[in-house]
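Part of the complex only, each chain left as placed.
Labels for the chains are A and B, by order of writing; each one numbers its residues from 1.
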Amino acid sequence: MSQDPFAAIRRALAAPPEDGSEPAPALRLDPGRRERTGIPEVVLAERKTSEEVALSLMRLAEAQGRAIASRLRPDQAQALPGLLGETFDHSLDEISRTAVIWTREFPEAPRSGGRIAIFSAGASDRPIAREATIMAVEMGCDVVTVADVGVAGLHRLVRPLERVAEFDPHAVIVAAGMDGALPSVIAGLVPYPVIGLPVSVGYGYGGAGTGALMSMLQSCAPGLAVVNIDNGIGAGAMAALIANRAANAGF
Amino acid sequence: MSQDPFAAIRRALAAPPEDGSEPAPALRLDPGRRERTGIPEVVLAERKTSEEVALSLMRLAEAQGRAIASRLRPDQAQALPGLLGETFDHSLDEISRTAVIWTREFPEAPRSGGRIAIFSAGASDRPIAREATIMAVEMGCDVVTVADVGVAGLHRLVRPLERVAEFDPHAVIVAAGMDGALPSVIAGLVPYPVIGLPVSVGYGYGGAGTGALMSMLQSCAPGLAVVNIDNGIGAGAMAALIANRAANAGF
């Protein structure tokens, strides 16, 4: 081994040394993400301690004004209000297990002008659809939601589609479990990019969302791309990125 | 070859003739199946020699008047006409790789009064749908077929559904590959039992019919049961059994 094996790498990556202000390794956040990619970092709470979640949220909110945590455990949801300092307000959504906190200067997410429509196929798909909604709203979009529009009774789809057409969204999210057929049907009818959001509903062969994911990937309708099962944050972020880009394109 | 190394094996395989009326073990047919279950035995050609297929067909046709072979290899399809004795007429369908033979007394399958509608979602699903059609016709049913009715463009489904309603079938078969969504959509709209027939069309995740099968089994629409991927014979037999029973129920 040569005396300096990293010469080539350093030359290639030549990163300016970061200063000492970075957080401890256990909380190595990425507050620059929003500036770099247009999407704020989200704190995935599930496997963290309540303290880690609160600390991460506060650090992000300090940098960005607002911050989001997803997949909160019940004990985390209960502990969070007590852990947040007085400089932060917060809102908890039990159904989607999501929390948003903000500093006094940012009582509302700034509006981007992006417009998104979010369909859910059945009652069980709504928590995940709601996670997507919160993410899209935090990224500045206006959201219209349509619930309980199954393919086994397609006539129920007509009036909601007309309402959505009036709203003229920049992107559409369709959350569906079971056979996951709704995104295909909608993508075959509308002129908007559709994000398929498979939900872990179902049983037996193809249960836990596998059937829904597979059905969406096999769709005969182009104009449809998917995120992983139950990834409401990802669907919301993708749709908002598309919508914000379209909304700002004229400027 | 030596004097006789396989003596013991040959003795073992020699299969002491059970009384003369049954064929050699390699052709242990079940001509009583039609009487017992209402469904004629079908010769699955794929792994047999052309001679075995021809012999099986002739023995079944002798007992039943008509006989069917499915999944013929091209070489079998070519050899079959020459192998059938003069007492048999035959018909070959290349698309579905099916053959039907009959004795002079049975130039047509007897009519049962059963009525079946067979939908196929895409052009690639038609060979399998056709296999189902031939089976149903041989079991005595009248069949109406509707091709190329995809879910990515549901408006194309309306007029065919009306035509089918006029026909008033006893059972419906829906063949579909890819996302396999069509059977769910149809089962959610019509008052007939629907047999989902997944077809080995598709690629990537859920390819080879897996996605279609999974989607049908996960369907939210009751009134739908499925057969295995590409099992046109099975779908045709099931639908015809249902239809024949309904057609004869009044007697």
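Everything that follows uses one rule, which is that a residue touches a chain if its C-beta (ideal position, glycine included) is under 8 Å from a C-beta of that chain, and two chains touch if they have at least 3 such contacts.
Remember, it's a predicted structure, so these values are computed and weren't measured experimentally.
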Total copies in the full complex, given that 2 are placed here: 8
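Here is the rule we go by: only the chains that are shown with their structure count from here on.
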Hey, how far is the Cα centre of subunit A from the one of subunit B, in Å? 47
Can you name the residues of subunit B that touch subunit A in the complex? 121-122, 150-154, 178-181, 184-185, 187-189, 202, 204-207, 210-221
